[in-house]
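Removed: one protein chain of the complex. Kept in place: all other protein chains.
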Amino acid sequence: MSMYMEGILTQMGVNILMAYSAYIILATGQLSLGNAGFMAIGAFCSGYFTVRLGMPLPIALIIAAFTSSAVGIALGIPVLRLHGFFLVLGTLGFGETVRAFFINFEPTGGAYGMRGLFGTTFEMVLITVFVVTVGLWGIEKSRIGRAFDAIASDEYAAQGIGINIRAIKVMAFGIGAFIAGLAGGLSAHHLLYIEPGNFSFLVSAMAVLFVILGGMQTFWGAMLGAIIFSLLPEMLRFMDEWRLSVYGAALIILMILRPNGLLSRIFLRGLVVRLKR
Amino acid sequence: MSQFKSLYFLLLFMTVILIFPETVNAQDTHRIGLCVPITGSGADAGKREVIGAQVAVNEINAKGGIGGTKLEMIFADSGSKPHDAVNAVRKLAGDDKVLAIVGPHYSGVAESTFPLGNRIGIVQVAVASSKPGVAAANRPFAFRNTLTEDKIAVAVAKAVKKRHNPKRIALVVDIKDAVARAIGTKVFPGVLKKEGLTVINEKKPVTFQTGDAQFTAQITKLKALNPDAIGLGALGPDALNIITEARRQGMKQPFFGTAPLIEGNMPEKGGNAVVGTIAGSIWSSQLKDARSVSFIKSYKKLAKTLHPGKFTAKPDYYPVNSYDAVYMIVDAIKSKGIKPGTSDLAKKRIAVKDHFAAMSSFNGIASDGFNKVGDGKKNVHVFEIKDQAWKLIE
Partner (left out) sequence: MLAQQLANGLLLGSTYALIALGLTLVLGVFDKLNIAHGDVFMFGAFAGVAAASFGAPLILAVIAGLVTSAAINVLVERTCFYPLRNAHFLAPMLSTIAFGILLQNVATQIWGSDPSRYPNIEAVSQYEVGGILLSSIHVIILVISFSVMLSVDIVIYRTKLGRALRATAIDPEVAGLLGVNTKNVVLVTFLVAGALAGIAGVLTAVVYSQITPLIGIRLGLIGMVAMVIGGLGNLRGAMIGGILIGLVEVLNDAYLDASYRDLIVFSLFFGFIVLKPAGLFPQPSGNRS
């Protein structure tokens, strides 16, 4: 595999993780447009541990992901009572606040950014994506997954059958932030340098967009969306300066053609039946 | 079921991508890469750099190439963003198997692609990045055919002192852009003090962020300080807005800055407001030496067909840097006797690096080689705005 392909696939893996982090929150009938904030926390935390404290990357990644997760839980609680656009704007505000925080936070370089990060390999990203995918698959099949479904389809009914809605919702933020933290750490050590400007609102929005385009009923949809839309900008390189215009147009057109995403559960079931035949 | 069709289509789509054609092992050309932005915030500057580099390539090939072998330049868009640029460098180095890369443009991007270049073992020659210390932090393969701002600042400070003899200087600093911030917080305070000038707000400079839409608050604050002259740690477009707003609020004092001020056609856009502004740079289209004149002519001709447009019609110093960078690589090919083609690529790339590391002098339009940490050695020219143009101060 060429180093170009390796680079593309590494960033694709990071995007898949970001899509997962958006998906898990969406799966509980909530949403977050602030996952770039978790990504930033994962990136700067892991960077601080590896560069300043000399920790090995895998350990730094895990600590950073837990830190991000803790912040996610802390965010999950106050936003519990928000719905609809309040939730959109609240999480968006959180993400931007985190970015603005790191601009002023000197231990990780402030606006100058942070150098000396390295160590993300394609294999490492592959393993992380695999483990997280298995984890999500496990969650989807478990009681927690059914609780997610119940909450997403009817919160009151879910409460009626004894599901602790608050705990599940906050947990979703915790898991989402954990995954985004991993993505941030991996991305930082792939790009070899990070600055707060890398974690803008657009990064959060793209994560959610991957899920919506891929199909939000199953995490396979999130994965598919992330795969297609990480490859597209690279495939469009032949368009030269029109590359990103075409990319934007492609997103809009696909949204019109398949407003509910590419994959649905019914479709997946149909696919399984076909393959078994 | 149409859903299945679309999935098959997608799978086909992906497969095509995954078996990207590996580039053929070209034996008959010298192949170099160019990685600058033609999309995103730096698109216009990047397009000018493309034209500048292409002028060099065309000249060389018109003279029969290097020892009879054509020079081939392969372009990859850095998209003004680190993650796009990282892919671009990987593509050029890995798939296109180029000998060395001209680019990137931004310091923030170079921070990512320089360490990557070290890992791959390929020389990059940045053409705009001037954030202090970026090349030094990425030895041995990182080079910047640009001047760090401290040297320009010294020349500018001397010129300002001679021209206006100010006593009290106030600084206005961009806190977001790393280069501008370094100029305002580190470079200017030291340089100005050495020239015996007092910086009245060194501890608490007037601050703003790159691309701010308004500077009213900053100028009101600046006006209250009542300095004799104002030093700008700012990029060209912001500097223009700052000076315009200052004139509107009735400030008459002169402004000065370093190379970023020369960017963005300040004299034409600013009209009377910017007259008397002093800045330093390594090159300007005002220079009248034979090679500059000939470059400007070739550039303008090529700009009519390659990326034509309002903002690419005239060269600034970036395309000169990319032009010179191409010739520097050609110089390495010639003096190290590098053979065309992509065999033994790693060794050839190291040869380029070794040649660059020892390039203490070079005869470019605006390039005199590299210093020990890989930054460019260049002549500094100081300019003042008069008659809607930057005029050279002798």
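By letter and in written order, the chains are A and B; residue numbering begins at 1 in each of them.
The rule is short, and it goes like this: contacts are C-beta pairs under 8 Å (C-beta built on N, C-alpha and C of every residue); 3 or more make two chains touch, one makes a residue touch a chain.
The model shown is predicted, which means the values in this text are computed figures rather than measured ones.
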item	value
Touching residue (missing chain; options B:214, B:294, B:335 or B:363)	B:214
Residue in contact with the excluded chain [from A:93, A:145 or A:270]	A:93
Among A:82, A:144 or A:235, the residue in touch with the chain that has been omitted	A:82
Per the touch definition above, residue among B:165, B:249 or B:343 touching the missing chain	B:249
Chain not shown, touching residues in subunit B	39-45, 80, 175-176, 204, 207-209, 211-218, 220-221, 224, 237, 240-241, 244-245, 248-250, 264-265, 269, 271-273, 309-311
Contact footprint on subunit A, counting only the chain that is left out	26, 31, 78-79, 82-86, 88-90, 92-94, 96-97, 99-101, 103-104, 110-111, 200-202, 205-206, 208-209, 212, 216, 241-242, 244-245, 247-249, 251-252, 255-256, 259-260
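Assume only the chains that are shown with their structure count from here on.
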item	value
Where subunit A and subunit B are represented by their mean Cα positions, the distance between them in whole Å	34
Of subunit A, residues touching subunit B in the complex	2-8, 11, 103, 111-113, 115, 118, 187, 190-193, 195, 197-198, 224, 227-228, 231, 233-235, 237, 240-241, 243-244, 258, 262, 264, 267, 270-271, 274
Complex contacts: residues of subunit B adjacent to subunit A	1, 3-4, 6-7, 10, 14, 17-18, 20, 22, 38-40, 43, 47, 76-77, 79, 82-84, 86-87, 90-91, 93-95, 108, 111-112, 115-116, 119-120, 137, 175-176, 178, 181, 307
